[in-house]
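Every protein chain but one is kept in place in this view of the complex.
Chains: A and B, in written order; residue numbering restarts at 1 for each.
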Amino acid sequence: MSATTIPAVAEERTAPAIDAPDRPRSTKLRLRPKVRAGRVLLSVLAVVIAIVWVFPVYWMVNSSLLPNRQLQSFIPTFFPIGGSLDNYGNALADGSFFTALGVSLSITLIVVFFCLLFAFLASVAISRFRFRGRASFVLAVLIVQMLPAEGLFIAQYKMISSAGLLNSIVGVSIIYTAAVVPFTIWMLRGFVAGIPAELEEAAMVDGLSRSQAFMRITFPLLAPGLVASGVFAFLQAWNEFTVALVLLPSEQMHTLPLWLRGFIQASATRETDWGQVMAASTLVAVPVIVFFLIVQGRMTSGLVSGAVKG
Amino acid sequence: MTATITTDAVTTAPGRASKPPRRRRGRSVPHLLLIPAVLILLVGMGYPLVWQAVTSLQEFGIAQQFGKPAPFVGIDNYVSLATDPDMWAVVGRSLVFCLVTAAVTLAIGILLAVLMTAVGRAARLTLQISLLLAWAMPVVAAMTVWIWLFDRRRGVVNYLLDMIPGVDMNRFSWLSNPLTFFLVASIIVVWMSVPFVAFSVYAGLTQVSDEVLEAAQLDGASGWQRLRFVIMPMIRPVIAIVLLLQLIWDLRVFTQITMLQDAGSKAGEFDLLGTYIYKLGAGAQDFGMASAVSIFVLALTLAISWFYVRSLLKEDAQS
């Protein structure tokens, strides 16, 4: 992969990206009419791939509706006929799901907010300004996210514990934000750079101050970038589990992945109840799907309708 | 479509050096803007990073964790790593796993993105929703389902394969043999990572200007030629950054492997770098060695992402 070609390509790409919002375009690779029959075949292929891809998700939901006895059988049950929501009732019975949901949501929202804020400021700095230490900063950010986290737990524990932040949402959020912010900077940096400063300058000619111009012109154009980076930060914070294990030892502070793991680990005297595990897994996945749907609503609100229209 | 937007970011990210930033007055402004990010990195990552570097030069076991002073041993830990054949086996395995998985992820992701542009709205939406659902699955939940799917006795995979005439997969134990173990691991990681790649590349493709494509078509370029000579170069920046991320993530993949090991085997042949470090540290309580391996992995990651770092350095050199 030759690095030298990249700038040229990027240059070329700038134009369409910017006019995008006010110029509806077809997004398809134009196909010649005679290829149209092939298109039906491709559509079938797409649907088949979709089914294969979604199968594990389906299997989770399907299993969550079946009694454990049926799951233990050597012959799989492909449709939850005669299934029930009892597994969900059991998984939710002691209320610990909602405690964990609260903890997970708090941590995730804090992380998403601060990641976006910090990364936004930093990405403006590195893509709108030229200053000493700029490349060093970018490189440091890159390196930091390459460090494997599996060996860090002792150090993280010592640090958070000596600050008195063990078992607190703040402590974990600090570690997560630090872990996710580098990538968020990477993503946003591209977005900020993709919005030409000329737009702001034009607005300033029209009498806006620089910060006004930035807020009114650049910031809205940045929304898709913020959402994309936010989705990433959300998934990272939502899924993380090794750091949480060590930094949130108290059961009241368990996040959803820890809560879910509690179901999976069969103890010496209890065997894993797979139906309940699948129900619990589904419960953990639902908030993410809801989040995706909410964000998608924001998306289609016209900001980028041209550029990323379906 | 939500995820599609990712793209802009990614498309432009790597080589954006092109535009010389214009504003030179207000020297302190960029530094002020960087303060929050630098602070959180220092607070959250700085101490652990230094601790790791220092510990890698010490003999640090459970006694040290309970307060005994840690003897400084220089590069002893690194020397014993370098001379340990187990370590090199893990490194080799991790590199192969990482390269193969990242390559397959990228190939499938790009093909799916191209497919999205070539099919009708209904088919595309179906595919996108399906990928989105897979993407939204929390890792622990996804792993649980996959382990269940590949279960030796009750797994659907064996059940379905066994129905093919002449194939006897009844009771086939996927997770007992390193080769099939890593095949399963790779399938799972690819399944989880493809949505991100596909959406990024798809969004990149939607940015390819129609005029250019039409011009190419008028010049007589076939569909393949247009893909190869017009589209690919244009989405190259997206692919570069997506590849970089997949390499970083796949080299240190941990949760997936450790959960598969819980269901399969804990033997050394089933380790990748992530689980190797975890076994050394949390398992064998040899934190000095675990830190040394971590630092080594950092260097290794830097080495395999050198293609990207170099472009970064070049960008800076222009200033």
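In the analysis below, contacts are C-beta pairs under 8 Å (C-beta built on N, C-alpha and C of every residue); 3 or more make two chains touch, one makes a residue touch a chain.
As a convention for this text, contacts and distances are computed from a predicted model.
One chain of the complex is hidden; its UniProt record names it "Extracellular solute-binding protein", one of "Extracellular solute-binding protein", "Heme lyase CcmF/NrfE family subunit", "Cytochrome B oxidoreductase" or "SpoIIE family protein phosphatase".
In the full complex, the chain left out of view touches A, B. Considering B:V73, B:I187 or B:A282, the position touching the chain not shown turns out to be B:A282 (whole complex). Subunit B meets the missing chain through residues 38, 41-43, 45-47, 49-51, 53, 62-63, 65-67, 152-153, 171, 173, 175-176, 262, 264-268, 279-280, 282-286, 313. Hidden from this view is one chain, which touches subunit A at 67-70, 72-75, 84, 86-87, 90, 133, 135-137, 139-140, 143-144, 153-155, 157-159, 161-162, 164, 166-167, 245-246, 249-251, 261-262, 265-273, 275-276.
By our rule, only the chains that are shown with their structure count from here on.
Subunit B has its Cα centroid 14 Å from the Cα centroid of subunit A.
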